[in-house]
Structures are given as structure tokens and as C-alpha cells.
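What you see is the complex with one protein chain gone and the rest in place.
Chain naming follows the written order as A and B, and within any one chain the residues start at number 1.
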Amino acid sequence: MKNAISRHLNLLDFSLLSLLRNRLKNFGMFVVFTLVVFFLGSFQLFTSSLQFMSDQLLENVPDITIQQMSAGRQINMNGDLADRLSHIYGIKSVTRRIWGYYFDESNGANYTVVGVESPASSFSHLLPEGTDLSASRVIMGEGVERVRGLTGRKAFTLFRPDLSQQGFEKAAVFDPNTRSLTSDMLLMHMDTARSLFGMQADEITDLLVESGNPAEIDTIAKKIRAALPGTRVITKEQIAKTYHGVFGWRSGVGSIALAGGILAFMILAWERASGFSREEKRETAILRGIGFQAADILSIKIYETFCLSLTAFLAGLVLSWMHIAFFDGILFKPLLLGWSVLKPGFSIIPHVTGNDLLLLFCLSVVPYWCAALIPAWRSTLVRADSVV
Amino acid sequence: MLVNIYSITLSLLSIVAGFFFLRSLIVAFRIVRYFNIDEDSRLQIRLEDEGLLSSALIQFCCFIQLGGTLLFVLAADDFSTVLAGAMCGTGSLLANAYGFPALIVKLVGIFCYGFWIVLHRIDISSPAFPLMKLKHGLLFVIFPLFLLDTSLQILYLANLTPDIVTSCCGTLFTEKGPDGFGPNLAFSATNQFLLLFGGGSLLAITSLFLYKMLSTGSANAWLLRINGTGWALYCVFGLMAIILTISSYVYAMPYHNCPFDMLKPEYYFFGYPLYFTFFGAVFCGVSSALLTWIRANEVQSMVFNYQRNSMKIAFLLSLCFMILAAAPVFFYRLGGTDIF
Partner (left out) sequence: MIMIELKNVEKQFTVSRNEKVHILHEISLGIKKNQCICIEGPSGSGKTTLLSILGGLYGPTSGSASVDGVKISRLPELFLTRYRREKVGFIYQHYNLLENLTVLQNICLPLVPLGIHPNEQKRRAKRLLDRFQLSHRQEYQVSSISGGEQQRTAIARALINDPPIVIGDEPTAHLDAELSHDLFFHLSTLKAEGKTIILASHDPFVLNHPLVDVRYRMEGGRLSQDS
């Protein structure tokens, strides 16, 4: 047993040596392999991060969202409409909300501005206990704090539509763990938000309805549609379906395309491994002549592929992580374009699980081994006496 | 058809394994037909080489199937987020009639590959290669199993549609006893504990006994065979006991019996050592019994060595297994809390 281990260590040594000897040939393969892992990994990381983020988003979506429509576009609505829902049985609470986007020209950033009546609304679980939102105090996301350079300061101003300035005071910052949801958010009192957007005293953008019983959501939605004609009533399930529909389909198509890529890659690996030269043939025969078993030579070849593929795998993985973490998956954005409608200007937070890694491994390293194995296997059939 | 990265990977792995298998079947066919150790033809020399290397392919196949099975279970777990009604891997596998048969065939397949590798190791210990034709003939028996495995997997994946409402482990293994653990049938929790630990101890002791016998001289082939049969039965009943009773204690939830959840990080991968020790012990027990039918003189000492070592390993692994299986029960009953 001990001898077997030290023998294989020696063989590993030898295969590393021969990788270095054939530097040029192996480097090309390394680059291609890294690229394959990079694309595959970016894709998998991208989709799984989006999945993760969409799950987080959905957790914070109210059961039913009501928006006023006019000429097919969303417009502001009157807060009084909430009272017309009070008779519907099964509604636990109706919350008024202002939800809008503020474009900060000074640094080109887009903030999500959320105005609520009290912090105890749908964002209560994201906030520190007893946060006060009176006057012009705001709770901001990490991203906003960074972009505005507010780490040391508290006061800042934003422009109203008429270009007059409105002062704000930083009350708190959201927990960084909720980044995907809150990074670009400014949470403030409804009146503050109205003042910022120059809205009328009673205006809001949407009504959020929580139901007591999840099974009743559809019925309640139907009743709301009857009670408030001219509004759009969106249930949580509809949003979830849109997310997953767009997303699952696109990722399925994407992975089929990638499977094609892997196939091409396998063919390449096969070609590389099977075109073994006279020089290699001679080397195999010499090694067998001085006492290497066929299995030893196969081991050497396997270790070579193993080392090459593993380093390439790691390199590709790191690159793809960087691609997602620092460049927001630039290369895949067009594929999942529909997504950006749901949350404009978002940035992706990489989310890796062990399953993702296993999958990536099975899709890149294993096929490569397989493609390289049979040619390697054939090359060990060279007999020792062929160099005599 | 569920098109996602898991189903594509699984199919890819099957294709690759099938390719290797077919390649070694070609070699196997030639060996069964032409192999003759006393001849010195070019063909014979080539066959000797190819026979050695086809075993490398089968070993690789075994490796792929092992990974594939693990991935299959993980995939089932992942599908449970998409399938209505499925809360864990069990639910996903129950989504159509092919899920569980596929898993069982996969496990049997791994056992067969493993045994094949043992045969191969024993065979190449003698220059006469006495088992060469036997082991390559065996490939033709294993191959249908592999085909069955692949087709069940394809059928399972193809018939998986998110609209079908499936049940879950809670409904599959219902009918609980008064204390909530284990079904209230003749197969009660007490009986299961008896079977799992009593049967396990009995087998461990007989294995140890056989090890002693093999170390001092020889053991009766029939004793090994009876022991092997015991291990095979233990595999079935032990697995039932793990699913029906032990798992509830692992999760500390009477109605949660998923055999796969314990493989997840939430339970500190508890399932991996548990299943490894369990299947490892069973493999050692059954394979050494099967080897009693190997009669070739040239390899008797090697067979003997294998049996002796595997009896020792079976004893040690079953001991570890029983400790692992008892731990959650022990913690729950005595500490009043769950183990995790």
C-alpha cells in the first residue's frame, strides 16, 4: 500500500515534468480549457446568483400590488383608494407606498426611492429596531452610501424636479447582507418622498395588500379588480412566474448552447490527445522497456490530464467569479435582458454553492478526462520492443 | 422534459460511460472468443494488453457512475424546488414511476462494477490470468444493467414535468407508531432497532469470527456464503430501517424520512459516512461470499487474502456504521434534543 502510494507520487512527479517539457503544446490546451470553464462557470454563477437574488426579492414582494393605469401606463394614484378595499374580506392590511427612481446626475447613479407611512411596513424586517423616519431622515443602502461618499457624514441634498434642493439626514444603513435588495435604496417617509418627487399631497404610486391566507390571494385579487377598475392588480405568484419563466427558459437554452460548446471541446481534446507523435511513441516504448507497466504509463497520462484540467478549472473558476463579481456578468447580460426590466441597474452578487462547483466539474473536467482517456489508453499499447 | 443543467450533465455522463463501456465490450468480445494464454500470436499478445487496459476503462466507468449516482440524488433534491408538492429528493424521485427504480439500478450497478474490479485485481495477480474470460464474460451481464440504468434515467428526466403534483417522504412512509417514530405495523420501531443493531452486531461478530478462521487456516465456503446472504438481507432491511427510523431521529422530525436530506450541509453531511460505512460493509460481506465460487488454483491465495481482509473491513465498517446510526437516537432519547 505504502509502496503503491510512493510509486504514484513518483509517477505524478514524472507527469508534471513532462507537462513542463511540452510547455507549448499544453499551454494551448490550458487556454482553451480555461475559456470553456470560464464561460460555463460564468453562466452557472450568473444564473444561480440571479436565482438567489430573485428568491430574495420575492420574499419581500407583497401578496398583491395595485397600480393605477392610464393609457396603458402606470400613473400616480390617490391614497384614498385604500379605503375602498376595507370591505373586502380576507385582507389583513393595506399599505400605501411611493416607489420611484431618482437619477443622480452628479454621479450617474440610479437610486430606488421608497416612501412609506411608517417603517413597520413591508421593510420592517430589514431595519434596526425602532428606526425613526420622521422629517427628512432616510435609511439608505450600502451602495448609496458609498456612491454619495456618506460614510463619515450624515447630511446630503438631492434635487427636486424644479431644481430646488431638499436636505436629508442619514438615519441608518441597511444590513449589507440584504445588499441585492437594498443596495440602491433610499427609504424615507412618504411625505419626504412626495416632496422629493414633487407629488401632490395625497398621491402614491402603489398599494400593497397582505392577505391572511395565501390560498385566498387569487380571490382577493379578483375582488380588488372589481372594486378598483382601471388598476393593475399583480399577485406575488404572477411576479414569481414571470421571473422564473423568463429565467428558466433562457438558462435552459443557454445550457444547451453550452453543451454544444463542451462537445466541441471534447472533440478538440480527443484530437490533441490522439495525435500522438512518433516521439511520444518512442518515449512510451522506452519507458516500458525500462520497467514501466502499461498501467503506470496510463497513470502518467491521466495525471497529466488531471493536473492540466484541474489548474485550468481553477483558473477558469476564478476568472468567472471575477467576471460576475466585478463586471456584473457583462458577457451574459444580453442573454437575460428581460431581467433588467424588473430591477433596473442592478449589480450581481456572486452566489456559489457546492452543487454549482460539482456541476461545473462534471461538465468540464470529466468530459475532458473522458476525451483524453481513450487516446491515452491506445498510446500505452505501444510495446517495449518497438525501439530495439 | 426538464431542461436544466443537472439533466444535461447526467445525460452527458451516461453517454460518456456508455461509450467507454462499449469500447471495453469490443475488447471483451475478442477476449472471450480468442483469448488463449498458451498461444504466442500477435493477437494473443495484443489481447493481453487490451484486457489490462479495458479494465482501466471499466474502473473509470465505475468512477463516473459513482459520481453520476451522487449527482442524480443531488439533482433530485434540486428538482424539488421546481416540482409542486416535492419538498425533498424523495418527492422528486416519486414524481414519476422511473425515479426510484433508476436509483436502485444505479446502486446495484455500482456494486457490480466494484465486484468486477475485485475480480480483475485477483485475476492479474497470476501470470496465467485464470479469470480473464470469466470477467470479460461478466461484462456482457453487467451491460444490460447499465442500459437499464441509462434508459430509466432518461425516462425519468423525460417524464419530469413541473405540473405534476407529487407526494413526499412524509406521505410515502406514513403510518407512524404511537411515539411518532416508525410505522405502527409489525415492522415497528423496536423491531427495526432490533434488526438494525441486533442483525448488525450478529453480522459483525460472524465476520470477525470468519476473519479469525481465515487467519489461522481456512474457512468453510458455506459459512462465508451464509454470512454473505446475511449481509445482502441486511442491505435491504438496514436501508429500510435507516429511512424509516434513523432518519427521523437525524432530522428530529417524526414525519420527515427523506433518505437524501442527510447528505446536505444542513445536517453536516451526516449521510455520507453513514451510507459509506453501510454500503462498504455490505460490499465486503457479499463480495467475499461470491468469491467462494472462484475455483482457479492459481489465484486461491489471492482470493483467500481478499476474503480475510474484507471480513476485517466488514467488521470495522459495520461497527462504525452502528455507532453512527445510534448517535442521533442516543442524542434524541437521552439529551432530549436533536443531534444537529
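The definition used in the following text is that a contact is a pair of C-beta atoms (placed from the backbone, for glycine too) under 8 Å apart; a residue touches a chain by one contact, two chains touch by 3 or more.
Computed from a prediction, not measured in an experiment: that's the story for all the values here.
K.L.:
Which candidate, A:G100, A:G289 or A:P375, sits in contact with the chain we can't see?
P.N.:
Of the listed residues, the one touching the omitted chain is A:G289.
K.L.:
Which positions on subunit A touch the chain that was left off?
P.N.:
3-11, 13-14, 17, 21, 282-283, 286-294, 296, 383-385, 387-388
K.L.:
For subunit B, which residues reach the chain that was dropped from this view?
P.N.:
Considering the whole complex, subunit B reaches the absent chain at 37-38, 40-42, 45, 48-49, 52, 124, 127, 129.
Basically, only the chains that are shown with their structure count from here on.
K.L.:
Between subunit A and subunit B, tell me the centre distance in angstrom, where each centre is the average of that chain's C-alpha atoms.
P.N.:
So the centroids are 36 Å from each other.
K.L.:
Quick check on the complex: what are the subunit A residues that touch subunit B?
P.N.:
Going through subunit A, the ones touching subunit B are 44, 248, 251-252, 255-256, 259, 262, 294-295, 298, 354-355, 358-359, 362-363, 366-367, 369-370, 373-374, 377, 380-381, 383.
K.L.:
Residues of subunit B touching subunit A in their complex?
P.N.:
Listed in rising order, the residues of subunit B that touch subunit A are 3-6, 8-9, 12-13, 16, 19-20, 23, 45-46, 49-50, 52-53, 56-57, 60, 64, 67, 70-71, 74, 78, 82, 265.
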